[in-house]
Every structure is written in structure tokens, then in C-alpha cells.
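Notes follow the structure.
With one protein chain held back, the other chains of the complex are shown just where they sit.
Lettered A and B in written order, each chain numbered from 1.
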Amino acid sequence: MSDTTLDQTAEIPETGVVQTPAQEATAKLKELHPNIVSDDTREGYEGLIVYADSIAEVARTLRDDLGFNYLSSVTGVDYIEEGKLEVVYHLYNISRGGGPVVLKAQVDRDAPVLPSLVPVFPGADYQEREAYDMYGFHFQGHPDLRRILTWDGFNGHPLRKDWKEAFYEEDYKPFGSRWPDGSVFRAEERNPYGKNVKYPPGWVPTGDEYDVETDVYLGLSYSRDATPGLKTDKVTVNLGPQHPSTHGVFRMVVTIDGETIVDLKPVMGYLHRNHEQIGERNTFNMNMPYTDRLDYLSSMSNNLGYAITVEKLFDLSVPERAEWIRILMVELTRICNHLWALGFLLNDLGALQTPMLYYYLERELILDFFEASAGSRMMCNFMRFGGVAYDLPDEVRGTPTMKFLEELIYNRLPRVLEQGDVLMTGNEIVKARAIGVGILSPEDAIAMSAAGPLLRASGVPYDVRRAEPYSYYEYLDFDVAVRYNGDIYDRYLIRIDEMRQSLRILEQVLPHLKRTTGAPVFGEKPQYALRAPRAGEAYGRVENPKGELGYYVTAKRRGGNPERYHVRAPSFINLTTLGPMSRGHKIADVVAILGSIDIVLGEVDR
Amino acid sequence: MTVASTEAANGDIPVPDEVANNVFITNIAKLLDPVYNWSRRNSIWPVTFGLACCAIEMICTASSRYDLARFGMEVFRATPRQADLMIISGTVTKKMVPTIVRLYNQMPEPRYVLSMGACASGGGPFKEGYNVVDGIDKFLPVDVYVPGCPPTPQALINGLIALQEKIDQQSIATAPWYNKKDETAGLYPVPVLGPDLVDLRQLDIIRQEAAKYQAEAVAADTEAEPAAVAG
Partner (left out) sequence: MYGLGIVKGMGVVLRHFIQSYVDDLKWAGKGGRYYNDEAFQVRQGPYGEGVKTVFYPEEKLSTPERFRFVPFLVTDDPPPGQRWGHDWCTSCGICAKVCPPQCIWIERGKQPNGRPKPEPEKFFIDIDLCMNCGYCAEFCPFDAIKMDHDYELASYDRSSAHIHDKERLSKPLSYWREIAPKKAEAEDLARQMAEAAKAKKKDKDGEAREERLAEAVSRQLYYQGLQY
């Protein structure tokens, strides 16, 4: 489509008859369950409010009868003024694409009990555990309702609005103590323990503190059919949190029978750094650099997702050049991330370091470009609401920017992919270890809310860039990469496919960048104190390298801070598939299976 | 060449003028120190231990462009028992800190800790969070701090060079790891996860605070009720 002039008004005009799949399903749902669902009538809100006790029933109808078979996000929200806790569910139609059906279940703050959706959507598992951890929802029928990000025995539910942490200063930033009479202090100076700790008032340590480990092991199933032959004892071992192949501080508790995995439970939260709680204290602007630190390998993509969400809330438009720059950055990030992921996957498969080092050399060049344009190699903080922070730089490492990009996109990156193919793809050892291992069927992938390459390698061609296009993706020509076996090898190949598609997109973006040189990259004057023009909610999602990254943001009218800030983290939810995929394989395969999911702990634990 | 005893360490033994050019007074430690430190500083093996964002930059530092092998540090050991250096690369959370302290205790002496990035040094941007430790130096002795969020690979190498300089200043004679009277010296108590992180060295303060609260509660008993338990 290279030289079509873009006209945003040239969309298909919406007639009254044509309904999006979501609108259709919403109407149908109201018909089918007239007494249970009702429209969310609050200003700025949309979706359906569902009678909490019937949420599972409604979800089942949506899944079985209306085709909304993908539960993307489960979000807890605290409306302290109304005395209510709310769970927001975003469901999508995998085959038809389009927007979400949003279900909301409201429960009393003091007795937050509602049915679990795990029997209908197994992918709700970790998200419900997270909601329980953060808000104290009691999901009835959840098979393993334990804390997930904090530890068992933690005091309170930290995302409730009346919960205060040890270093609490004020409800919202900026803090008054910084200016005009700012006298510097370190927060620990004001804490009796000199540390970031707070105990329940009057709590006395007894010495036999709650054993945080017991429940972890209780969750494991030891049952297995009696296999003929030599009887062996089952052993429970821990992989992590300090383990070279867990890609960070991730822990797997594995029950093994000999070398074979009987059961596996991921334990996470070792990098839980309270992204959402801090996000609700920050102003809208302040959250942007924090999103860098979610999936720290692909900070540009995180920026984009958040920018899109807040632009929805603020009704901002983005100038053309900024959109092209955004796509440029995001697709480079995708390549960057996949190079990293493949390097580590091959590392886990036994190709120790050589492919990794070759890939990282090219990644360094992309990082050089990021550093020159955004100022930092990894923490780019580049997108702003209504544009990007800067135009492209003049030069990168002494080469004019466009030349640098051309060399990268036309020569270097294709060459490294080719070289990677020759180096590893045909390698017999990789094939032997990867083909047929860790198979995820398409049905399971959808049911467990897998996203991104993991979903597409199982034969489900679902890509947010196509299903619900954002930015200028609808004008770009690319294929949704898909593979059909759903094993490690396919997940390896699909990342190479995706990088090739990204290069294809980038080749289309370059002429537009040249054409729009000198055009503004920012719609309006950047403001340091943004206030929400309306009350309400916004949910934005983008196709991150790891999968679908969603942000759920609510705001009060004229509020400078998000009231609720939730991240639908793809790595976190993709981990639901780890246990089922690993069962029956050898312990050495688990590492490779985990590598093929490609997690980043900053996003898993937030 | 005369080798003085270790006790007469400092070389202020008077030497007659007529033999001054032929006598070189030193001690074993002084002779050995350069060799000892040279070999130690050029073979610092870090633990393979990545916590967060900074770990990515740490891996970049170890990979081909910045190449830690030039300093003899490329051997990232997966087990603490073979490592000399622990690079705390990223946010230390309360859930993770018991593990970190345990790992540190398992490292053989001499052991060094490098705190990489703002988070590890002082909590960083996440300091206000309820699950974040405001600086690993609250639990472990830190040798070198590298500021930045995240420090670039070159900044990390700068920190490692600073560590090498620190190692150069140590002496075999005064090194605490050779004249240990107590086996547990240099070990740090592993914190416990209770309702919040409990540093076992602070149990007394916690009890005092609790007692203070109880006293206040008793005093305020006539009034409605004690301050609500958070959460």
C-alpha cells in the first residue's frame, strides 16, 4: 500500500445495521439473560453489569453460544466510595476479532464472594488469584485460591484503597513535601524500623512465623496412574528462584517421578514491585517511565499500549509522523525482543551462548538507535499522549539516521535471521529436543488465555494488530505468522517468522518516514499536569512481542491520577500453560518449554 | 634480602647507612599482596543472578560488545559456592530477600557484593512499594554501588573496576577471612516472611513497638477503639 495517502476518514461508514461482534453479543446476552445483565450506566463506562452470582453462567453462554471464547483480562477494582468491589472481565471473539464484551460483577466490599470462572475459562486461574491477593475476592470454586504475588501470611490486601504501606506519604503524587519547602529525607528515616516494613499494630513475633512454603507444596498433585515396571518415589524439587534458566527470579515447584514431571506449579512474585499500586498514586504522565519497567526488553511497546489507552480516555489524536515513528519503534522492539528470546531459548536447548552472542550484536545496534532517539538503551520512555517525545535523531553512531535504519532493515537484520537459520534451525540436536515437546493444542491455548507467539504457534491466527487494529496497522501489509504443531520448535520458528514480518512492516514504514520529515510529532503542547477530561474507563491493548498487553485505566473527572491502573500482562497469563505443557515430559524439557513461552519477570510479577 | 617478621610489619626498622643499599626490609604480606590481589582481581567470578531490568544490562555487559572476559569475569557461576561476586542486579523484593541472603551466606569468602542500579542501592523508583526492600545494604554489606536506572554496561564495568581497586587495597595479613575465630562471622541472618518482612536482628525493636502500641491501646481503652488495623 506503500504510496496511498492516508485518510483517516476513509473508514467504512457504519450503517445502523452493521454491528460489531461485540455489540451483537451484548444485545444477545441481554436478550438471553434479561434479569441478570444490565447496561453499565455510569458516565464514561461501558459493558454489562452482571449479577455476581451468575457470572459463570453468563460467561458460559458467551463462550458456547456467542463465540466469545477468549477471556483476556480479569481486573479487580475498588470503588471505596460506593462500598463496592468490582471484577471486570474482557472477553474476545477469537475467530471474528473486534472489540471486547466487557462484563462486570459487583460485590460487597466486606464480603466479596463470587463464583470463579476457572471451570469455564482455565485462563482465569492466575488472574483470579491475583485479584484475591490484591483485593481479597473470594472466588468460589477456584481450585487453588492462594496468594500469588505476595506471600501467604501477608497482612492485608494491598490494592484496596484503604490499605496503607510503610512508606505511605500521600494519596496522590506530587507530594507536598518536595516543594516549595523541600527538606530532603530518606523514607526509612521516618520508619521506626529503618526499613520499608510495617507490621499489624501490636504484632509480636513468636518465632514460629507462618510457614510460607507449606501451601505451595500442598497445591501439587501426587496422583498418577500406577505405571508398570520399577516403582520409584516421587520427589518434589524447586527450580528457582535463583536458577540460570528461569529467566529471572521465577520459581517452579516440580514433582518428578524419576525424570518425568508429574506436576508443576509456578511460584511467582519474587519481582513483584507494586507497579499497579504505584501507578494509582502517580499522575498519568508519571506512569509512562514505569511502563518501561514492565517488560523491560520491549519498553517501547509497553509505552505504546499505555499511550493508546490514555489517548482513548482523553480523546487525543496523534499526528501522522508520530504514528509512523511509533510503528517503527514498536516493530524494532519486536525484533529486539525476539532476538533475545531466541538467544535464550537456544541457550536452554543446549546451544550455549554462541547463537545468543550473535543475536545480541545486532540487538546492540537497535539499542544504539533507541539510545540516540530516546536517550536510554532500554528504558526508552519515548511515547507521549498525543505523539512521541522526540523526532528521530540526526545521526546514530555517526551515520545519518535514515541510512542507519536502511542498513539495519535491508541488510543487517535479514542477514542475521538468515545466519540464525543456517546456524540453528536445521541443527539436529535442536530438532531432537524441540520437535514434539511441550505441545499446546489450539483449544487449550484459547481456553488458557495464551497470547502472542504462544497462541499463534498452536495454530490460532490471532494478532491484535489484525483483530483490532490500532495505530496505522490496518494500512500496513503483513501476514499474521502462524504455525500449527504447537511445540517448542514451532514456537522457535514463529518468532523468526514474526521478525521477518516485522521487517516487512518496517520496509513499508521507511518511505513514510522520509515523506513526513519535518512534520510535527506532537499534536498539542505537552503538558506536565494532565487532567482527565471525563470520568470513565478505558481499555487499550496492543500486540506486544510477548502477546496481548492490555491496560485498564479508570479516572475521575478532572482527576490527574488514574483511579485504577491495571496491566494485563501477557507473560503472566501465558504461564498458565506451563504446567499442562510440561506434564509427562522430562525435567530437562521444562527449561526449554519455559524458554519457548518467553517470559519476562518484570511483567509476570509487575 | 631480609625478610622481617610479620609483626614488624611497617618497615620502620632502622637500617644502618652502610648497608642501606643492600637491604630491603619487607614482610611476607607486603611481598605477597600484589600477587595475591592481582590474581584475585582478575578472576572475579560472579553468580548468575539476575533480578530485574539491570540483569539485562548485566548480560549485555558479559556478551560480546562489552566483554567481561577482558577482566576475567566472564565465568558466571550458577552456584554461589563457586562465586566471588554477587551482582545485585535489580529490584530486591521482600519475597526475594531471604533467598539473596541465603545465597550470600553460601558464597565462600572472600566475597563481594556489587549493588547495581538505583533499585538495589536504595529501592529506586519502586521504593515506595509495599513489597520492595529499600536497599540491599540493609541486609548485606555492599562493596560497590553503581547508580543509574539502569546503569549502562560501561557504567557497570566502571563499578567493577572500582571493585578491583578495592580488592587491590586489601592485604593478606589483615584479611578477615583467614583469621576467623568464630565460624559464623561474616554470615548474615536470613530474614523471615511474616505479616511483613522480619529482620531477625530487629526482633527487640518490633517487640518494643508492639509494647508501645499495647500501652497506648490500654491508655485509650476508654475511647472508642484502637486505630483500625490496616487492610
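In this text, a residue touches a chain if its C-beta (ideal position, glycine included) is under 8 Å from a C-beta of that chain, and two chains touch if they have at least 3 such contacts.
Treat the numbers as computed from the prediction; the structure is a model and nothing was measured.
Every shown chain that the unseen chain touches in the whole complex is listed here: A, B.
The chain not shown here is touched by just one of A:Met379, A:Ala467 or A:Ala555, and that residue is A:Met379.
The chain omitted from view is touched by exactly one of A:Tyr290, A:Tyr359 or A:Phe385, namely A:Tyr290. Here the missing chain is touched by one residue of A:Leu32, A:Ile94, A:Val204 or A:Leu423, and it is A:Leu423.
One chain of the complex is left out; on chain B, the residues touching it are 64-67, 70, 115, 118, 121-125, 127-128, 135, 137, 142-149, 151-155, 157-159, 161-162, 166.
Mapped onto chain A, the footprint of the missing chain covers residues 173-175, 177-186, 282-283, 285-290, 293, 354, 358, 361, 364-365, 368, 371-376, 379, 381, 389-394, 396-399, 403-404, 407-408, 412, 419, 422-431, 518, 520-522, 525-526, 528-529.
Just so we're on the same page, only the chains that are shown with their structure count from here on.
With centres set at the average Cα position, the gap from chain A to chain B is 34 Å. If you check the complex, the residues on chain A that touch chain B are 149-151, 153-158, 160, 162-169, 186-188, 192-205, 209-210, 212, 241-244, 248-249, 269-274, 277-278, 281, 289-290, 293, 296-297, 340, 356-357, 360-361, 364, 377-379, 601-602, 605.
Partner chain A is touched in their complex by these residues of chain B: 47-53, 55-57, 60, 63-65, 76, 78, 90-91, 93-96, 99, 103, 119, 122-123, 125-134, 138, 149-150, 152, 192-199, 202-203, 205-207, 209-210, 213-214, 217, 226-227, 229-231.
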